[in-house]
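Missing here: one protein chain of the complex. Every other protein chain is in place.
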Amino acid sequence: MPREATLRKYSEPVGTAVPAFGGGDPPFPPKARAPVVSNARLAILMFIAAELMFFAGLIGAFIVFKLAAPLWPPAFQPRLPVEVTGVNTAILLASGVAMHLAMRASKRREPRAALVRWLTIAALLGIVFLLVQGYEWVRLIGYGLTLSSGVYGGTFYTLIGCHGAHVLGAVTWLGLVLARARSHRHELSAETVDLCGIYWTFVVALWPALYALVYL
Amino acid sequence: MKTRIVFQAAFAAAVWAVSGAAQACPVCINGAGGEKLLDAFNWSVLFLMAMPYTIVFAVIGFFVYAYRRAEKKQRAEESAVMSPAHDLS
Partner (left out) sequence: MTESATAHAAHAEAHHELGFVRKYLFSTDHKMIGRQFLFLGLFMLIIGGLLAMMMRWELAWPETNIPLMGWVPEPYMYGGILPPQTYNAFFTMHATIMIFFVVMPIMVGGFGNFLIPLMIGAGDMAFPKLNMLSFWVGLVSGIVMLSSFFVPGGPAAGGWTSYAPLSAQASFTGVEWGQHLWIISLIILGISSLMGSINYITTVVNMRAPGMTYFRMPLTIWSLFITAILLLLALPVLTAALAMLLFDRMFGTSFFLPAGGGEPLLWQHLFWFFGHPEVYVLVLPAMGVTSDILSTLSRKPIFGYHAMAFSMIAIAFLSWVVWGHHMFVSGMNPLLGTAFMMSTMVIAIPSAIKTFNWLGTLWGGSIRFTAPMLFALGFVSNFVIGGLSGIFMAATPVDIFIHDTYYIVAHFHYVVAGIIFALFAAVYYWFPKMFGKKMSEPLGKIHFILTYIFFNLTFFPMHILGVGGHMRRIYNPTQYEFLQPLQGINHFITISAFILGVSQLFFLYNFIASLAKKRDAERNPWHANSLEWSAESPPPHGNYETTPVVYRGAYEYSSPEVAEDWLPQNRQVSGGVARAH
């Protein structure tokens, strides 16, 4: 019994219901449609959003220290290797380009060999980036810049170290995708390459910002 | 009337802008670290504030783009299905 119907409901003739209460006329018949952005793609985007906020927290801290310091880098602290890391930036960007070409190859369903070639180049460039970073870290520690040498050392190692850990993670993921691409037993969906590629692009694109902020 | 409102708004804005200099509260210790520290925190605050909005709007923008592209693609497919039928008739 509709005894408590609202006044408005009764005052309107049935059949001209206005969209209210989140209702209204349904698109008839309601039909299911495939998601525009697939679950996995959406998930990786959300993950990257969270990662960006994580780095935003670290960068927010870094900004305070850098801008508040009377002298940055502080006196009696080693200078960061601007030139070598600049070259290293170019290497990482090149790996991003290689990854992009790999994604294009997989999207256009080019022969597997092309995909494997670009993925291998991307992975190798990523590894070179990590090795150079590691070598520079060892040298900096040798010069006496450590985690405990004030906020200068602390921010440098946490910020750059977090990025390095992300590159390492991305390289590992890429390695797994590459192994699948090389073995011909597996069917390789474009999405498998794409997801890894999106994450790789994030890791690569983040670096120039960090480089400009921390090194320059 | 109108000029009065404009004047009042301008006055309020001016008071707000210089209120820092006029406020004399015991806990406003912001001067302790110097002007530079103040600036540093302000920039950090602005940066942190901007991040969530940047990300959310970027994702929304991407979605709008993806939906538009999907719609266009669907329309293209529909017309591709339609046209041979027309030829047959």
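As written, the chain order gives the labels A and B, with residue 1 at the start of each chain.
Note that in this section a residue touches a chain if its C-beta (ideal position, glycine included) is under 8 Å from a C-beta of that chain, and two chains touch if they have at least 3 such contacts.
These figures come from a predicted structure and were not determined experimentally.
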item	value
Residue numbers in subunit B that touch the chain omitted from display	16-17, 19-20, 23, 25, 27-30, 32, 37-38, 41-42, 44-45, 48-49, 51-53, 55-56
Interface with the unshown chain - residue positions in subunit A	1-7, 9-10, 14-15, 17, 20-33, 35, 37-39, 42-43, 46-47, 49-51, 53-58, 60-61, 64-65, 68-69, 74, 147-148, 150-155, 158
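By our rule, only the chains that are shown with their structure count from here on.
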item	value
Residues of subunit B defined as touching subunit A within the complex	33, 36-37, 39-41, 43-44, 47-48, 51-52, 55, 59, 62-63, 66-67, 70
Subunit B-touching residues of subunit A, taken from the complex the two chains share	36-37, 45, 49, 52-53, 56-57, 59-61, 63-70
